[in-house]
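Okay, structure first, notes after.
Shown here: the complex without one of its protein chains, the others still in place.
Letters A and B mark the chains in the order given here, with residues in each chain numbered from 1 onward.
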Amino acid sequence: MTTPYAIELKDITKRFGSKVIANDHVQLTLKKGEILSILGENGSGKTTLMNMLSGIYFPDEGQIFVNGKEVLIRSPRDSFDLGIGMIHQHFKLIDILTAAENIILGLDGPSRLNMKEVKAKINELTGKYGFDLNPDQKIYDMSVSQKQTVEIVKVLYRGADVLILDEPTAVLTPQETTRLFKVLKNMRDAGKSIIIITHKLNEVLEISDRVSVLRKGKYVGSVETRDATVESLTEMMVGEKVSLDIERTKPQGVEIRVEVRGINVRSHEGVHILRDVSFVARSGEILGIAGISGNGQKELLEAIAGLQEIESGEILYDAPDGTVSKLSEMKPEEIYKLNIHLAFVPEDRLGMGLVGSMDLIDNMMIRSYKDGWRPYVDRRPPRKLAEEVVEKLEVQTPSISTPVSRLSGGNVQKILVGREIATSPTVLMVAYPVRGLDINSSYAIYNLLNEQKQKGAAVICVGEDLDVLMELCDKILVLAGGRVSGIVNARKSTKEEVGLLMTGGKGDK
Amino acid sequence: MNKKHAAGGSVFHLTKRSSISRKKAWAIRFAAILLSLLVCAVFIFMITKQNPLQVYAGIIDGAVGTNRRLWVTIRETMTLLIIAVGLTPAFRMRFWNIGAEGQILMGGMMTAFMMINFGNTIPSGLLLVLILIVSVAAGMIWGLFPAVFKAYFNTNETLFTLMLNYVAIQIIDFCIVYWENPKGSNSVGIINAGTRAGWMPQVFGSDYGLNVIIVILVTILMSLYMRYSKQGYELAVVGESQNTARYAGISVPRVMIRTMMISGGICGLAGAIIVSGASHTISTATAGGRGFTAIIVAWMSKFNPIAMLAVSVFLVFMQQGSIQIASQFGLNENASDIITGILLFFLIGCEFFINYRIERKKESGEG
Partner (left out) sequence: MNVILTFIQQAIGQGIAILFGATGEILTEKSGNLNLGIPGIMYMGGIAGLMGAFFYENGNENPIPVVGLVVAMLCCVAASVLGGLIYTFLTVTLRANQNVVGLALTTFGTGFGNFFGGSISKIAGGVGQISVKVTASAFRARIPVLSGIPVLGQILFSYGFLTYLAIILALVSTYVIRRMRVGLHLIAVGESPATADAAGINVSRYKYTATLIGSAIAGLGGLYFVMEYLGGTWSNNGFGDRGWLAVALVILALWNPANAIWGSFIFGGLYIIYIYIPGLNRATQELVKMFPYVITIIVLIFTSRRNKPENQPPASLGLNYFREER
């Protein structure tokens, strides 16, 4: 008899609605005292699978074993009781409570709260693993990495033996990532079993002992990390060997289109989000914007599109015919008429740019419905445009009168980008254009961006995957703490150099 | 913490339906209506100790038994419908206008003002036109306040509109002091009972024919506005996502204010229809809770005008019938509110079975 697995999943299946199968007979094992990576593209079902371990979802079929015993996990409470703790990608913390209050949330104990005792125990834990945490700090005052610390301490406080981390490094700087990995290794050495969900190959190789791969909801296989390479893992993840090369053409007809001069932006709460940001965007080029998320990327694009009020500074637009307009003094619709288009994909995909409950036709006319003097809307042009976009970009949809919220992320994205490029913009801004898309859809989007570049548009692309930015863009601007920490030539620079700039590596003293 | 689960049991499991056939949806609603009628019958039986079937016969008789009762039912249906129609654009914009009561009262007040002060000086036709204009304007102003503050300060509109209802009530009380007739009655009495100045004229041989025409007209115009106008499109976008609206170059404050003026204006018109076309008097009970009921009507009908008409007919039919029953037994007319409440609970509740599916999941893992 060998020691039982810490966790074993057999033939787990989960469906959403009648069509979507998120997990299709998935197998998985986790040994005691190991770090296991679950690797897969966006949408491959990693998070869904783990949510069934943490009690958020209930599997439609299949069995779950913990320490060799079959269990039913019907609620998060069941999951805790089995010693499983999950750190979600979107932190599950209550903003108005303190770290300590969040940590004990949901625990049983004396009905009167004894916060002194709780804090003592937290300090003991944080000391043991080397976290930096003030138990009395409110969550809304915390940085992202502090919030993540609260999440991890929360799980440890509950005495979890199995920790599941969903994309833990997505929001961290390289330095913070290193620190996190060190803590994780400490915990493994103390006998904890850890699962990391990720799609970053380098991290997989760096941190884990073993890798299990999912593809399109199905289990592909597991390998020991020491036997794996970036290439072999990519192949397992994608299914076939694909070239990561994105075709990058030489910029042509380069001239200045947008000039941003020393702009400052503050949030409603008065937080200084953009500080003295200056740069130029040129036609025929793709300018990448790199940075940890939440460092002012969103506000920067919105400022150019006229959606974000700026405190000081100015933004100029140099039209191809030589006229110069001051964008910083114009309304969004006037800017739109200059052919400066923003295809914005925030985390909440339908939160801006598209209206989820409306069909494709109504979404197509969201920027053009005002055309003409008539008080009623003419739905013929948007209908035609919808048909074109569906055909040209191969959008999978039952019909053009389907509400877009019913479509998958990739298709929603194609509709949005398709609409924005339909008018051949002179400036095209996209934020996280491939977030949540599979590889094929991602490449379709990259090709669209390149096509616009070749047509002479100035393309500004905010991205999160450095590898992609390095291959797609001509220049990369790095934002750190709301400042421009550097602008590099994407062909000559290295990932490490950009990574360093992302942490505010220079200046900022 | 002992959490062992009995193997082989079953758990109920909820999933959201991706779609449901129209037939099935209506079957569910129909079942809900039947159930609600059943519960109402039990309630009525407990109060009156009468055979419920007889009671329902009484309700039908009370609602449409005579020509007059039929017209009253039609009149009340139209009133409820126009308020629901008025609320539609606001709710489509996700603006919780629960201030219809106040908007109706302000419209009604201006109507009464015109009738009392200009009944003898302005020719009747012109007076009626003026009444419609000023009552709409009054409703608009009452809708304008919360919209402005919501648009610029993000002030909670639910409470704002609610409080304005009571401000309106006090204004009515204030006016009644000056308008009371006869003196000391603390009520206004029938205005222009002799001259019928400012009263809506008879159409189709009924006092309430013009009410029907106005309401149907407004309903049609509103559904065209919502479906085909640029403004209707704008307010739908604002309701769905203010971020998207800004992105599309829509001025959110402008749309919000404009939409609430339309919403308030129609509610003000409803006030005119009530005062000039039905009661011919004004009191704090002129709106009579219909501003609240109409919210539920509009919401339950998902803003579909035909459905709004159907729900209005059903509710008013039951209300009028139960008022009749109550008075037969010497009970007070508030019975109709109880009946309305019961019907609404079932109609609201049944939407769940249309939107969700309950599955019984056999748990795997015996042995």
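The rule is short, and it goes like this: contacts are C-beta pairs under 8 Å (C-beta built on N, C-alpha and C of every residue); 3 or more make two chains touch, one makes a residue touch a chain.
Note that the structure is predicted; figures quoted are calculated from it, not measured.
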item: Interface partners of the hidden chain - shown chains only, full complex considered; value: A, B
item: Full-complex contact with the absent chain, from B:56, B:118, B:228 or B:292; value: B:292
item: Among A:112, A:226, A:374 or A:492, the residue in touch with the chain that has been omitted; value: A:112
item: In subunit A, positions touching the absent partner; value: 16, 54, 56-57, 75-77, 79-80, 86, 88, 92-97, 101, 104-107, 109-113, 138, 140, 268-269
item: Residue numbers in subunit B that touch the chain omitted from display; value: 14-16, 47, 96, 98, 149, 153-156, 158-160, 162-164, 166-167, 170-171, 173-174, 177-178, 289, 292-293, 295-296, 299-300, 326, 330-332, 334-338, 340-342, 344-345, 348-349, 351-352, 355-356
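Everything that follows uses one rule, which is that only the chains that are shown with their structure count from here on.
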item: Inter-centroid spacing, subunit B versus subunit A (mean Cα positions, whole Å); value: 45
item: Residues of subunit A that touch subunit B when the two form their complex; value: 17-19, 58, 60-63, 70, 72, 74, 77-78, 81, 108, 305, 307, 331-333, 336, 342, 344, 350-358, 362, 365-367, 369-370, 375-377, 406
item: Footprint of subunit A on subunit B - complex, ascending; value: 1, 3, 5, 11, 13, 15-16, 18, 228-231, 233-234, 236-237, 240-241, 243-244, 246-249, 361, 363-365
